[in-house]
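All protein chains of the complex are present and in place, except for one that has been dropped.
And then subunit A:
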Amino acid sequence: MGIKWNEMLVGGDPLLVGSQIAIVLTVVAIVVGLTYFKKWGWLWREWLTTVDHKKIGIMYILSGVLMFFRGGMDGLLMKAQTARPEMSFLDAQHYNEIFTTHGVIMILFMAMPFLIGLMNVVVPLQIGARDVAFPQLNALSFWLFFSGAMLFNISFVVGGSPDAGWTSYFPLAGKEFSPGIGNNYYAIALQIAGLGTLMTGINFIVTILKMRAPGMTLMKMPMFTWTTLITSIIIVAAFPIFTVALALMTFDRLYGTHFFTLSSGGSDMLWANLFWLWGHPEVYIVILPAFGIFSEVIATFSRKTLYGYTSMVISIVGIAFLSMIVWVHHFYTMDAGPAVNSFFSITTMLIAVPTGVKIFNWLFTMRKGRIQFTTAMLWALAFVPNFVIGGVTGVMLAMAAADFQYHNTLFLVAHFHYVLIPGVVFAVFAGLYYWWPKMFGFMLNEKLGKYHFWLFTIGFNVTFMPMFFLGLKGAVRRAYTYSAESGFAPLFLVSAIGSIILAIGFAVFCYNIYWSFRYAKRNVSHDPWDARTLEWMTASPVQFYNFAVVPEVKQLDAFWHMKKRGETLTLKESDIKKIHMPSNSGLPFYMAVVFGITGFFLVFEAHIAAAVAAIGIVVGLIIRSFDYNDGYYVSVDEIKQTERTWRNVEGGTENHVG
């Protein structure tokens, strides 16, 4: 339908040509490298076919780092373009594409995989389980997410990026006003990734409800597990709405239906409502696990039990409930009327109550604690004041009448960056520094970590604080340039300088991963932070079956109390029984490939090719239906041997705290 195949590769712009060359070179380098070091078999056996929740988590986190880089480049390009008035570094179209992909990638392909990755690594360990409830489904979740992410990412060199904003409002995002294929990428790539996320939600609800260690009642669960449970429930309740919205968008764009069009009775506001019915809960899907990470980090490094555990649980349940009934606050100005706006204004402000309870609980946890200023704890400490700025400006925006002033200005952009960066990104960094030794058996360098921390937090504030004032002065979001007479230039320049500091901070983090991988000491103990929850009870890095004997839980902070009773490292070898584990499978990877190919053809509206490729999906499902592989058993001898290697390390291990 009007797709010119000879114009498929986007060309012309030197930035894009450079990216195309870089992508080709990287792919060639990876293929040559894997062949030269004879690592194809290793890659297939250990990673592509794995169903181990820890490895899947690590792959999620690695994807998150890559996508952070991609989304961050988009951010830097925007900051470069607006550094001075009337710059011609990017044209309007290119700027539209970049702020669209920046938003989509940072929320769905950076924040989500980082958090789902940490959930994957940590939650089964925290509840004393051997894996998630459905290990192969878990692998499928990851590979569908990865397939969607890759499909979305090739858009800027193959066919053109989506350019209607991450919210893709109609009628702009419809065929009438965006005839290119860019927005097809949005509809189809997010659909594929979203399927994976929905399966993750189901998987974790069942895992947490049914697979906890004996004695661990719901109210003895670690806080990160609690937040993961509630997040999973929101995922199951909210993602199907997005599934429908994207499907209707696809029908409108590919098959000429009239859901969101201006003609033939369609309703563009229906898209806005459906999008935010998913989109607002989505904000809490990324923020709640982050709250869980801060709760673990703050309790560990204050060396106290989390203050107000019960009120924390009630708060996250309350936030989850309220998250479903605030969506209209994203479009107060679109004529819903004062009564409707007032209702949503009140529900929005109500969210400040449970969030405030949580903030005070964290502060009271620290009160009279013996605080240790590790890098992980620094992120948690910086989170509190920065997030409060984001929260208070959120209450300002919640007032519907006042919102008419702030709407679509950089004030809003500054607000949600102040919520999402301290709330999610700081949490992810805290979680990575905290759980890194559990994942890899070595620590991230604390000194480099502190450089990373200071550069990133300072850069963050210098970048986004000026945007509050720019917004109050009337600078609108998503505008690719501004005039010299507007007087915006100085603050935009400050913001651009801040973004460079921010980027250097992230570069230090990447260097820290490299440095620690090469040089960090490998003799860390299994419990380097003297922590409180069950994941620290087993080896670092964790053996594939997690626990030789599933621990019995008597109270909250189970591992801490076991240490107090001196019963942590004693393992009676007679207690060891053979362990049942799931087998690896190549099917999830295969499904990602066929989903990716089908999606690619659909993007280019090649319906027959897409239908043929979709047969591959059905074949995959049928193969799965006939798959009766029931896993295998790990023998007692193998478990004994593995346990001996880490329980009696010669030369001792180093605790970093304690």
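Going forward, a contact is a pair of C-beta atoms (placed from the backbone, for glycine too) under 8 Å apart; a residue touches a chain by one contact, two chains touch by 3 or more; residues count from 1.
FYI, contacts and distances are computed from a predicted model.
Hidden from the displayed complex is a chain whose UniProt protein name, among "Quinol oxidase subunit 3", "ABC-2 type transport system permease protein", "Amino acid ABC transporter" or "Septum site-determining protein MinD", is "Quinol oxidase subunit 3".
Among A:Leu209, A:Ala401, A:Cys510 or A:Val612, only A:Leu209 touches the chain left out of the display. Looking at A:Gln93, A:Thr167 or A:Thr243, the residue that reaches the missing chain in the full complex is A:Thr243.
Checked against the hidden chain, the listed residues A:Gly18, A:Gly33, A:Gly215 or A:Gly256 yield one contact partner: A:Gly256.
From the options A:Ile181, A:Leu198, A:Met216 or A:Ala558, the residue with contact to the unseen chain in the full assembly is A:Leu198. With the whole complex as reference, residues 130, 133-134, 198, 201-203, 205-206, 209-211, 236-241, 243-245, 247-248, 251, 255-259, 263-267, 270, 274, 277, 580, 582, 618, 622, 625-626, 628, 630-631 of subunit A touch the missing chain.
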